[in-house]
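Note that this complex is displayed minus one protein chain, with the remaining chains in position.
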Amino acid sequence: MAILIDENTNVLVQGLTGKQGLFHTQQMLAYGSKIVAGTSPGKGGAVVEGIPVYDSVRAACENHQIHASVIFIPAAFVKDAALEALEAGIKVVVVVTEHIPVHDEMAIVAYARRVNATVIGPNTFGIVSSGKCKMGIPPNQFFIPGSVGVVARSGTLTYEIVGNLTAQGIGQTTVVGIGGDRVVGLSFVDVLKMFEQDPETKAVVLIGEIGGKSEEEASLYIKEMTKPVIAYIAGKSAPPGKRMGHAGAIIERGMGTYEGKVKALTEAGARVVELPFEVPEVIKEICR
Amino acid sequence: MAILIDENTNVLVQGLTGKQGLFHTQQMLAYGSKIVAGTSPGKGGAVVEGIPVYDSVRAACENHQIHASVIFIPAAFVKDAALEALEAGIKVVVVVTEHIPVHDEMAIVAYARRVNATVIGPNTFGIVSSGKCKMGIPPNQFFIPGSVGVVARSGTLTYEIVGNLTAQGIGQTTVVGIGGDRVVGLSFVDVLKMFEQDPETKAVVLIGEIGGKSEEEASLYIKEMTKPVIAYIAGKSAPPGKRMGHAGAIIERGMGTYEGKVKALTEAGARVVELPFEVPEVIKEICR
Amino acid sequence: MKMFEYMGKEVFAKFGLPVPKGRMVANSDEAFQIATEIGGPVVIKSQVLSGKRGKAGGIKFADHPEEARVAAQELFGMTIQGLAVDILLVEEKLHIDQELYLSITIDSASKMPVLIASAHGGMDIEEVADEYIVKKQIDVELGMHGFIACDVVRRMGIPLNTPQGKELVKIIKTLYKIFTQKDVDLVEINPLVISGDKVIAADAKVTIDDEALYRQVDLPRVEERTASEKAAHDLGLSFVELDGDIGVMANGAGITMGTLDTLAYYGGKPANFLDAGGGTGEEGTAKALELILSRNPKSIIINIFGGITRCDDVARAFVSVKKNKGIPVPVVIRLVGTNQEAGRAILKEAGIEAYDGMQDAAKKAVELAQK
Partner (left out) sequence: MKMFEYMGKEVFAKFGLPVPKGRMVANSDEAFQIATEIGGPVVIKSQVLSGKRGKAGGIKFADHPEEARVAAQELFGMTIQGLAVDILLVEEKLHIDQELYLSITIDSASKMPVLIASAHGGMDIEEVADEYIVKKQIDVELGMHGFIACDVVRRMGIPLNTPQGKELVKIIKTLYKIFTQKDVDLVEINPLVISGDKVIAADAKVTIDDEALYRQVDLPRVEERTASEKAAHDLGLSFVELDGDIGVMANGAGITMGTLDTLAYYGGKPANFLDAGGGTGEEGTAKALELILSRNPKSIIINIFGGITRCDDVARAFVSVKKNKGIPVPVVIRLVGTNQEAGRAILKEAGIEAYDGMQDAAKKAVELAQK
């Protein structure tokens, strides 16, 4: 078991023929992902890395059953590509691209909500159901099967922590990057709920950051969870970030600080560690 | 039992203080409808016919539980009013107003679909669950409780036929006007499905018209129905209507004629009568 | 409101959708002048609100300005399906590589706009098999996007990596913008012409939603109705002339059709279709009767089932018209519904007995006409 994607997930790559798309398609294939088709408008009919390329997502869907799509397309065109995947009925869409206008992100997320689909990202490293399927850009060698679910905002920090887990023989069910932007499809809470439901996941690692209030929201759900949650919040010693006028203050009402997040998570029953490399030890301790 | 509205339906009247709104509110109250509130922006706080008036639908909803709304508002403002009711969470919205721009109608219907609400109309006489609740403009005296469901496109023709039924002692569960415009919320099929599910409805009268293809679509469902359907299609001897370019022809592919509709309905098992006043006789015959 | 082709093309041009070089002209000298400006072969097209112009000879070609003048003179004399040709459109004659079809209209079944496209455009589009016709319903909340246009072009069989394919994507997006911003009922381009690398709207059929004209203040106005139909419409009446001898007035399209059906059932022939709509007052009733009488009927049936319409208003209006203007043929009145007691009392006072049933009233009207 895993959440969202697994060994039976038929994957579409939007923007397969671009430089990033091609490189990471090779990497995903090497990891074992079942990539069945790619798209690139105007290049329909081509075959790249043994994968048929179509002019549009609908054209791909006419020829393959597609469960999930990963998007490697320049920021200015991502809104169109994501809506295309969603409109064609694809239920999991991973948007790796960063620097997407936030109004485009809101449009994507609103439409995904309406058609009951899941958007992962934008600005995410993607998702890995270890040993089964990778959609996105993480380096393959650090992801091995096991029973820990991981959900994170930032990429390299996740590789760091997952790499530490793997080095200690602790495998993962699924590792999900929700994305680093202000508006993203999946929230911490959404992913925590899936891990709570997934029988194979025994413990969850949450990798947060200062700023925003998504860790505080996650805390409200962690209270109800039966599975242990280990959290690391990056930015204890980081410089203070920007604030969005009075409106930001009115919305956040004091949330967003390192101390506030640690307090909320701890009170909710999560175990908060101070440094990334403490995670494996705590997991061993908890899951003994 | 009845469909969509009954004696427990709390009704809101949008545009209560206008001339039409006020007159028909009095008529609906006389019929026994449970009108709990009205709206009229800028007139919040007034009490008209014993009914409290609010500035907005949300204001009304803060003070009352509202199940259904009926709109008496000039055409140019109906889109705003209908969206307001739907956005406030009201699940049945009756739009009596005619001459509404069709793009506004598409916007209303699209949003209603998204929030899983029912729009009746626009350009409808409304809906009467006989003896329980009336929302709309039909004259009160012709609607008595019974076991026949009626669904129609046009108003006065419905009064004519329901009047004939009532004169012969045949009462109705619910009489629904789906509205005469090209784009309306409820379709014949939607209403037929509700009547099929409603235990109290024993037979259904469908009152159609030449033009469009909604009677043909209804036929597809009538095939599956267990309850008898009696249909009258107005316009056997009417002059031919306008056609919408080649596009209309491509969409309709020959549908829309009197003969076509009668054929489709008959083949589906409906009993098609030639004149309005034949309906009661046929019902008596079928339901004997 | 149907727009003339040249008006539709003006709207297209304003939105950046490619149209042929040309202009509308009101006389043959102008045709000569525009043909001179274009400086090559031209096409001269009658501007009438009817299809099948081409088959009716309403379109001519000319290689030189003088030929254009002659062709224009011929066209100005013509009548196409009863419509006089008052305006022509003189345009460059396009080199045609392929004729496409493209339209957006409203699909009642799905309650959504539907885009219809085909690589097999031209005069016989209605005969083209369904498999060569692309239909795409547009989610109005989602709107038009590049991916939708691209997929339509792909399904048309036009390669996306050609200049024509790319141009077509742009045209589809623009057409949807026109559709939504101008409250369009139907916008149809047939043929949409591939001419070398270019894609050009060789025709333009644009119909604006009548109910939305109030907010389309920038569009020109076209009056399609006859004078008497327009007068009726302005009073909220819907009037069509038929060829029988019984005058008909009812309130609501459905019941008006039902009245015609019932008259026909009893062997009568209606002289007109007149739907007085809801809430017609004295002026409307007077005008309605005037229109009915203009058809010289042998009898008249007034069939009112009051909902929004109140019976007393109708009775009062009828009595007043009868008194002030006189009605030279027998009238059968059927009057039930909202305020029916008051209405019948008013009629009774004027010596008129109203009928209860439409059936009896129709039978009587047929009898009176056959006397």
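General observations
As written, the chain order gives the labels A, B and C, with residue 1 at the start of each chain.
In the analysis below, a residue touches a chain if its C-beta (ideal position, glycine included) is under 8 Å from a C-beta of that chain, and two chains touch if they have at least 3 such contacts.
All of these numbers come straight from a predicted model, not from anything done at the bench.
Touching the missing chain, out of A:I73, A:I120 or A:A152, is residue A:A152. Of the listed positions A:G18, A:G42, A:G171 or A:G235, the one in contact with the omitted chain in the full complex is A:G235. When the omitted chain is restored, the residue from B:Q20, B:S56 or B:T257 that touches it is B:S56. Interface residues of chain B facing the missing partner chain: 41-44, 55-59, 77, 79-81, 83-84, 87, 111, 114. The chain not shown here touches chain A at positions 20, 27, 75-76, 98-107, 109-111, 114, 125, 137-139, 142, 152-160, 163, 180, 182-185, 187, 207, 209-210, 212-214, 217, 232, 234-239, 244-251, 274-277.
By definition in this document, only the chains that are shown with their structure count from here on.
Taken as a contact graph, with one node per protein chain and an edge wherever two chains touch, the assembly forms an open path, each chain linked only to its neighbours along a line. Across B-C and A-C, the chain pair carrying more C-beta contacts is B-C.
Chain A and chain B have Cα centroids separated by 47 Å.
Averaging C-alpha coordinates per chain places the centre of chain B 27 Å away from that of chain C. For the pair chain A and chain C, the distance between C-alpha centroids works out to 54 Å.
Looking at chain C, residues 139, 141 sit in touch with two or more other chains.
Chain B has residues 114 in contact with two or more other chains.
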